[in-house]
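The complex is shown incomplete by one protein chain, all other protein chains being positioned as in the whole.
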Amino acid sequence: MNPLLAQFLAEAADLLTQVDEGLLQLERDPGDPELVNEVFRAAHTFKGSSGLFDFPELTRLTHAAEDLLDAVRGGRLALDSGMTDDLLAAFDLIRGWLAHVTAHEQLPASAGADAAGLITKLRAPLGGEPAAAADATPARSGASTIDAAPDWLDQFDAEWLEETASWLVTTSATMRFVRYTPDEGCFFRAEDPLHLISQVPALAKLGLVQPAAWPPPADFDEYQCLIGFVLATRAAVGELNYLFRYVPDQIETVELDGTAIRRHLAGEAPATPVEEQMAHVAEAVAGNLELARDAYDILAAAQRSLNVDTPSGPRLAAVAHSVSAAAAALGMPVEAGEPDLESLTARVSTLLDSAPPPPEEPVAPPPPPPMAAADRGRADDPGGQVGTRILKVDQEKVDHLMELVGELNVAKNGLTFLADAAEEEFGSRVLGRRIKDQYSGLHRIAEELQAAVMDVRMLPLSVAFSRFPRLIRDLSRRLGKSVELVTEGEDTMADKDVIEALGDPLVHLVRNSLDHGIEASPADRVAAGKPAAATVTLTAVADGDAVIVEIADDGRGIDPDKVKRKAYEKGLISEEELEAMGDTDAVDLVFRPGFSTADQVSDLSGRGVGMDAVRASVEKLGGTVTMRSQLGRGTSTRLRLPLSMAVTQVMVISVAGQRFGIPVDLVVETVRVHAAEIGRVLHQEVVVLRDEVVPVVDLARALDMPWTPDPAADRAILIVSLHGQRVGLLVEQFHREVDVILKPMEGLLAYADEFSGTALLGDGLVLLVLNMKEVLNLAARAQ
Amino acid sequence: MPLELNETTATLSGVVTVDEVEPLAAWLRITDKPKVNLRRCNHLHTGALQALLLFQPRITSSPTDAFLATQVLPLLRGSSGGPVLPESEPP
């Protein structure tokens, strides 16, 4: 992909997030000028950058959004939730487009059609497109373009003027005459009038306008521009307008034919009442500033519309109509002839040129514009992150770095094998010692490197939380509930993989809260003595190596009896359990596969694949989920996740001559017992440890591997804890603990649920890491 | 150097920017019967032109630059009284 497009896409993702967040905050706090400004700026940047590529629909849509936001920013419109909806929809559409652009480097074919409706909606609060023409437009008369000769023509050499006039009369041609009156301070804007004039194409004659009186040399300020120029050229008006576009207020342009010049030379009055018209403008402006300003705005809008949309047919007629109305208001009626794009564009720019924008604040001195104040505050703000440099790095690069750290760890671990070999195979303790020393040095560096890379991968939880304001807003509107979102601890950091993996379970839990947790209507809440608006709280806190994320609502809570009954009806628990089960355990039933508390399955939370899926995915991350609920008071679900999952500590064991890894988190202890100490209760082998009966699972049998333990030897049993249950695993041998980078299962093994992943060991061996839950299920089935 | 200032002659060459305006004006102020050589000048900042108009030095050599020669030099000439030597004068 073209690097510029790639850069744009990366930037666009940030801008979209900024716009989304900003809009949602704005809806709550519509008066905040800084917020409006921020959203506007993001939309604005978007539009600006989008123009670099051939995405006209994107430019048009962002343009419409920008105009709406600009009106909000300027205080001409108050943002309501309908507008927010449209704006959000616009940026959603853009998000979709950009996904398409990422894949195909072009907008989807439907972009134009998709955008059209939204653009109309976005423009509606601004009065829509220029009003449609109601009455028929009068026919156009052949308007002359020849101006009256201005007084400053005297600045030209009379002889030259005479010659030029006769040439123009002979050839029926015209010339453009410009008077350039630089500001005294123009040098301080880096303007150099003579440099500009040297660029006038087809310059026929340059004349000097000297100051009325030169100052005495002693008082002469060389940086004050005192002189002016007049020039005659055969360049077109358009060329001149372009060249002098930065100094339009210092320029006066007229188009003259030979007759007009001769009249001037003869001292006759001008033939066309242009000056009279100008006087009208002045009058109109003085008499009704507001009207003039409106008219000017209309002209400016018409110009934009002509430039941007290139309208045709009835739309063009509408623009033409509003232009003539505005011109009339300015006291410069124009013949609203048959509209064609070019002549209309020219007419509008002529009108705009001759009617300079009226002063912004003419009548009542209004309070200082709030934006300006905010801007100043920003500019003077001594704080902020001046000089911080944020490097944007492709995720893949960081992932690759992490992989390399993993491989470094593996290579490092290889040294311990080498040390063992040095001792055992080559009988050199000294060499073994040295290698181990080398190892510990390398180990320290590898650990620091790993920590550094891990740190790069850390993201604040706000990344995971950022989608919820929007989600909750949309869901609550759809459900007719009123819900406030409170987030806490968004600064808490966790590994990006954790943050990413957290997304889906969180969405599920939040949806569940809104769908089932919160009362069906605000009225129900009020009846229950609660505020009409429910609150959903998302909290994140760091807890050692883990991060705890809690989703709490103040809804109706879970009725343990109802849950138990449902579970019983669905055959998930036995009658005894129904009788004996405590409330906490009852609430936990919602995590059982196939359980759904909703009386009616809604389209929001899916069909019964709710909480069990959440638990499964969190456990896959090495985390846990617990739920607490108080009937009538609310429910909170707590996810505990490792801060990082890039490196997993596993205990290596072997059975039937093959090594496996078991996550150290699960390991409680390792014990060796006499074969005779292993008893049997029903069909289950057990061992009694400190007065506790622990079931023992033969791992080799569970994994279907042939192995017969030496009857005389002690039995090696690894005690693991799963969901609070202790289970012993009969293994052949314990090995050491190692840090590994766990990779997901691929290929054929991808479907082997008993393994959670693979890891490369220092001696090059691929270690299969066991998914204990599935292994125990297998064992239960094997019996 | 766009601006070379001698006792009685200033030689302007290349692009004379706003940065040269102040030293040129200062030199014109203090120099008695100043002479200015514009032959190798390609551009004259408006401020420099203005200073030449005010102090009316003798233009000892006309510029080779077409715009300056055809459009700007006549302005310096036409300004009341500053005598300009014939264009053919050697540099």
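Remarks
A and B label the chains in the order they appear, each numbered from 1.
Just so we're on the same page, a contact is a pair of C-beta atoms (placed from the backbone, for glycine too) under 8 Å apart; a residue touches a chain by one contact, two chains touch by 3 or more.
As a working rule, contacts and distances are computed from a predicted model.
When the listed names "Response regulator", "Dipeptide ABC transporter ATP-binding protein", "Xylose transport system permease protein XylH" or "Outer membrane lipid asymmetry maintenance protein MlaD" are checked against UniProt, the chain not shown comes out as "Response regulator". Although one chain is omitted from the display, it touches the following shown chains in the full assembly: A, B.
Listed residues A:Ala190, A:Ala266, A:Val430 or A:Ala712: the one in touch with the omitted chain is A:Ala190. In the full complex, the hidden chain is touched by subunit B at residues 14-15, 17-19, 42-43, 45. On the side of subunit A, touch with the chain left out of the figure occurs at residues 3-4, 7-8, 10-11, 40-41, 44-45, 47-49, 51-52, 63, 66-67, 70, 187-192, 195-196, 199, 243, 245-246, 300, 304, 307-308, 357, 360, 375-376, 378-379, 381, 384, 386-387.
By our rule, only the chains that are shown with their structure count from here on.
Distance between chain centres (mean CA atoms), subunit A to subunit B: 59 Å.
Residues 18, 21-22, 24-25, 29, 43-47, 49-51, 53-55, 67, 71-72, 74-75, 78-79 of subunit B are the ones touching subunit A in the complex.
Listing the residues of subunit A that touch subunit B in their complex gives 157, 182, 187, 190, 192-195, 197-198, 203, 205-208, 210, 214, 217-218, 220, 222-223, 225-227.
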